[in-house]
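I have a structure here, written as structure tokens, and I will follow up with some questions on it.
Only one protein chain is missing from this complex, and each of the others stays in its spot.
Moving on, here comes chain A:
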């Protein structure tokens, strides 16, 4: 019966773990994060070291974490909810899981279009989604903006990932705001007609497809190019060297950016500590690390860009109110469904 002893031990240790997770501690702050562990934990550890406040972390899919927050209601252990993409932040705000941020110190650091409605959340970093082109086959003067993706000039020559992806949904949501539903739907149809391959794979795959000659232009988030440039795989670095960034719509609304952001939960039990952590995340040193580690743009304007971002060049960002991206998200998905963008 060696087995049953083992079984007892295991179930005991499982119980112990379960209980230790539910005991509240005074100097702690609990974070639900849709940003992956490797991209957030080091900065949280720095905060703990500085302040002595313990940070407990649960990572996961943004929608699933939101469902958990909603269901836990007033019993939730979470004090802060960090999620990526304006759509998800907006959905969380709509669901009523946030309370307004009141600290003027925190609010004043970040431009107001990166605040949620009623200051329910605040942006931490920005992710740009420009056009990429093949250096050897495309003259950047042929390009002007996102309109090009639907233009006959690029027939059978465009790569973009599936419309399942939230980045594409947000891009489309922004375009709906600038162009209206009808024009955006036409644009989506034109884009689908221009696709060089089915919209499969991740952003990095689209960049690689340009490098491999599958298509001449593609849409992707810039940090994937950063990952490729810093890769220890020769083939990836070589692919990265074959493509360049084109900053679209510089004469009109600017290049599309998305946001990662954070809010204090409605039923936070450690509100003080949560505010401290939020303030820390907006401090210059945290901002620099947080943005640089994933090649994102810092939300605090004064913070210096990493060398890589500087190499990619300065550009005009679309300064659309981030909440609008969330409001338009469902309309964007339906539009893409109709346009046959898979």
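Everything below uses one rule, namely that a contact is a pair of C-beta atoms (placed from the backbone, for glycine too) under 8 Å apart; a residue touches a chain by one contact, two chains touch by 3 or more; residues count from 1.
The rule we apply is simple: contacts and distances are computed from a predicted model.
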item: Name per UniProt, for the chain absent here [options: "Molybdenum transport system permease protein ModB", "NADH dehydrogenase", "NADP oxidoreductase" or "Tat pathway signal sequence domain protein"]; value: "Molybdenum transport system permease protein ModB"
item: Selected from A:109, A:127 or A:204 as touching the chain missing from the view; value: A:204
item: Interface with the undisplayed chain - residues on chain A; value: 6-7, 10-11, 13-14, 17-19, 21-24, 30, 36-39, 56-61, 63-65, 67-68, 71-73, 75-77, 87, 91, 161-164, 166, 169, 197-205, 208-209, 211-214, 224, 227, 232-233, 235, 239, 329-330, 333-334, 337-338, 342
